[in-house]
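Here it is, the structure, as structure tokens.
Here's a slice of the assembly, chains where they normally sit.
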Amino acid sequence: MENKLNVVAFAGSLREQSLHKMLVNAAKELAPDNMNIEHLDISNVPLFNADLETDGFPAPVEAFRNKVAASDGIILAVPEYNGSMPGVLKNAIDWLSRGGLLAKRPSITMGGSPGALGGTKAQEHMRQSMMHLGMYVMPRPTIAIPQMGNKFTDGKLVDEATRGFVAQQLQEFGIWISRFN
Amino acid sequence: MENKLNVVAFAGSLREQSLHKMLVNAAKELAPDNMNIEHLDISNVPLFNADLETDGFPAPVEAFRNKVAASDGIILAVPEYNGSMPGVLKNAIDWLSRGGLLAKRPSITMGGSPGALGGTKAQEHMRQSMMHLGMYVMPRPTIAIPQMGNKFTDGKLVDEATRGFVAQQLQEFGIWISRFN
């Protein structure tokens, strides 16, 4: 459908079997009918260096930025690394932020942790940075999944309660996006 | 002198003319007599990916970690990117954190911003992550330099007040380190 909401999503972990990549895939499956979610790969986005900008963005950055520029909304799947967001995820944001590209873009975060506490510290930092950039961060509902490893089987989100939370957040996100059109 | 304190420092910006690299150089010059500060280059530390660890750390990471492992203390020069620490700096920490390497290491942050507010948001996030890792972060004095660009000439910190603040922080840091020996 040409008038579906065009949402992009990316995960803050680069490893092959990343739970947060699986979470993005779950979001793709659980999105409401009027929303299409595209999973963007950030593994080839280089380390940010302002000197690299002088002749234009590196090709993988340019492609990444174009996807975001054309989107109606952004989903960040945020693992917790050392009590904050992963460097690789913040690095992707640092490239995207140039020229005000992220300002006023509707957005949400979701995430979890293998432990008991759900990785909320990471999402808190990520959301502060997003607010600083003027992104329209939907405040609630939030997704913080404890014991995240137990919720997936063969790469698929199988925990019914968590599936419900993700579906509900995405439903609300569709409404949130529509407020800014 | 064989019994000088061996402190390592690195900056969260990769560009050639980085003000935070200049700040590390100023710290080297302003360190007390009993402290030697080595400036570590993080530009060749790759994006963190847990899959890369399976056969041992990549060579630049291994070298970087060895320097930190042999140190008595750590200085982070923290620019503010988008209301938080740079992705490249957090990425370096994500590599260093593996195996508990950073726990119980005395450490400080310093930084500034070109604008009026001194980049305190970045240092706040950095310090939260460092505390999470169990690092012994010296709480005060802190260095948050507003209008940072005006404080350097030809790569050298020339603002006398700022030089005094940095020298004082390093003096206190030497005492702080000695508490944990």
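Letters A and B mark the chains as written, and numbering starts fresh at 1 in each.
Methods note: a contact is a pair of C-beta atoms (placed from the backbone, for glycine too) under 8 Å apart; a residue touches a chain by one contact, two chains touch by 3 or more.
From a predicted model like this one, the values you see are computed outputs, not experimental measurements.
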Whole-complex copies, counting every chain including the 2 in place: 4
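We take it that only the chains that are shown with their structure count from here on.
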For chain A paired with chain B, centre-to-centre distance based on mean C-alpha positions, whole Å: 29
Residues on chain B engaged by chain A in the complex (per definition of touch): 13-16, 43, 45-51, 81-94, 97, 121, 125, 128-129, 131-133
